[in-house]
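Okay, structure first, notes after.
Here is chain A:
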Amino acid sequence: MSGVGTLELSGIHAGYGDFQALFGVDLRVEPGEAVGVVGPNGAGKTTLLRVISGLIRASAGTLRFGGADLAAVPAHELPVLGIAHVPENRRLFPQLTVEENLKVGAYIKSARARFQERRDHVFELFPRLKQRRHQLAGTMSGGEQQMCAIGRALMSGPRILLLDEPSAGLAPLVVQQVFDLVRRIRQEGLTVLIVEQNVAQVLRVVDRAYVLETGRVAAEGASAALAADPAIRRSYLGGALSAWIPSCWRPC
Partner candidate 1 sequence: MDPFLLEAVLNGVLLGGVFALPVLGLNLVFGVVDVIWLCYAELVMVGMYIVWFLHTQAGWPLALAFATCLPAIAVLGLLLHLLVVRPLLAAPPINQVLATGGVLFVLQGAATLVFSTDFRSLGVEMPPIELGEVFVSGTKLAAFVAALLGAAVLWAFLKFTYVGTAIRAIARDREVMPLMGVDPHRIYLIASAAGGALAGLAACLLVVQLDVHPFVGLSFGPITFMICVMGGLGNMLGGFLAAFLMGLIVSVGGFYGDTDMSYVVAFLFFILVMFIRPQGLFTR
Partner candidate 2 sequence: MSGLVLPVAVLAALACVPLLSPPDYFMHLLVTGLLTALAGTGWALMGRYRLVSFGHGAFLGIGAYVMGLLWNYYGISPWLGVPIGVAAAVGAGLLLGYPCFQLRVVGHYFALVTLAAGEIVRILIVALRDVTGGSLGMTPHQAPPGGAFAAMQFDKAGFWWVALAAWALGLLAWRVLDRSMTSKALAAIAEDEDAAASIGIRVTREKLKLTMLSVALAALAGALTGQYRMYLNPESLAGLGISLQIVFVAIAGGMYSPIGPTIGALITIGLEESLRVAFGTQFTGAAAFVYGILLVLFMIFLPRGIAGLLERRAAARPGRRLAGAEGTVPAVQPPG
């Protein structure tokens, strides 16, 4: 049986209208674990997170968190159960200040009472946000916005944090900072499920990872093992060189 905060997906099928993006995905995240989902563009990674946070419904399969079936739970009640989702492209409220963004993150009843305590904690984690607390979120740099988005998700006091492409659209140096953030959050003992295209970086942060290809799990295992797998290395960790070579010229 699953433990207190285990996230469990089995045989998940999902898509948008006639377009199916996921074909029977099984995935498991134990409490305290950090798990990565990697794969090429269009593999269904974002869809997977959207299914977990209820933004789209699975057409088949079961989704459980802490033993409870999530099929009938509306999306806005998932934060109450302890699931927080940092969406793709951060999706901050640009016209609201940093502190107001955090306030929206603390919307649920249980979080309101502990707003100040958690806000101070987020400011401790990300001192930059404290400096910018009265600045409009839309006027900050990409890295700062990512901090704010993660901070906003932490405000609800989640048990599991879902991160969708936290490094997307950021400069290499900032990507490094963002993964440092993820490490710091892990030290808090929070469970993390992170979706990334930046495979090399993410495998250094997580304990285990799943490789998603065209909506199916193609491989899974401990990050060290995956990083050492020749097939994975060839497809995803080819380093700088493969990025320069058109795919048709790459050896297969």
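We adopt the following convention: contacts are C-beta pairs under 8 Å (C-beta built on N, C-alpha and C of every residue); 3 or more make two chains touch, one makes a residue touch a chain; residues count from 1.
Selection rule: all candidates are chains of the complex that A comes from, given by their letters.
Owing to the predicted nature of the structure, the values given are computational and were not obtained by experimental measurement.
Candidate 1 is the one that touches chain A in this complex, out of the options 1 or 2. Across the interface of their complex, candidate 1 is touched by residues 53-55, 74-80, 84-85, 87, 91, 93-96, 100-101, 103-108, 111-112, 152-153, 156 of chain A.
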